[in-house]
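Missing here is one protein chain; the remaining ones are kept as they sit in the complex.
== chain A ==
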Amino acid sequence: MKQAISPSLTVFKRELWSYFSTPLAYVFIVIFLVMNGIFTFDLGGFYIRGQADLQPFFNFHPWLYLFMIPALAMGLWSDERKEGTIELLMTLPIRLRDAVIGKFLAAWALSGIALLLTFPIWITVNYLGAPDNGVILAAYLGSWLMAGGFLAIGSCMSAITRNAVIAFILTVAICFVFVSSGSAIVLNAFSGWAPQFLSDAIAGLSFLTHFDAISKGVLDVRDLLFFAIVIGAWLFASAIVIEIKKAN
């Protein structure tokens, strides 16, 4: 029997190629870089703070991803269903698992490329002062992991509907829950009456809590594991949803 040596790699290549053969990749990267510039230098007060670090840059990433990543993920599966290509893909000798992973990795690679292209900010801070580059590296890793978490949620939401706009809105809503559950507003709302373990559990589910820890340079296995589990769980859910919904 003839089979691709790595079917997920073949799907990955097709998807990534597809991003760059349409304006999507370029629009995504340019907007991502412009927004990062505005957030870091204007809103984040990069110069005014007078500190040689990239905290103002990374602090905005959860909120930036909240809108950028769902836009990247919304077509992952909904387009396959809309175009009918899901029927083609699922009747090729490839496991659903490989298709889900290949597509996810392509979107994740694109977000990684966009993130790497922010390197002028890193050069700037090194030119102006002597930052702790280990912390910056950890923060980059944390940011990319967080993007993966958002994307995996987006993959699942995109599998739910053939309408990409609905997928976008659902993804933003769920990602917002995952980000905001660690914010002061939500935690304060629980702190008065709920038992400590509950508010700890809510904070523990938040992307913010884990990303903050990593972006301060604390590479705790538990934070890394958190994102790995989030990605794995949502991709698993994606596969189940695709299996259930493909008939309609």
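Here, a contact is a pair of C-beta atoms (placed from the backbone, for glycine too) under 8 Å apart; a residue touches a chain by one contact, two chains touch by 3 or more; residues count from 1.
Throughout what follows, contacts and distances are computed from a predicted model.
According to its UniProt record, the chain left out of view corresponds to "ABC transporter ATP-binding protein" among "CbtB-domain containing protein", "Acyl-CoA/acyl-ACP dehydrogenase", "Sulfurtransferase complex subunit TusB" or "ABC transporter ATP-binding protein".
Contact with the omitted chain, checked across A:V30, A:A52 or A:L88, is made by A:L88.
Annotation for chain A: contacts to the undisplayed chain at residues 1-5, 7, 10-11, 13-14, 17-18, 21-22, 83-85, 87-88, 90-95, 246-247.
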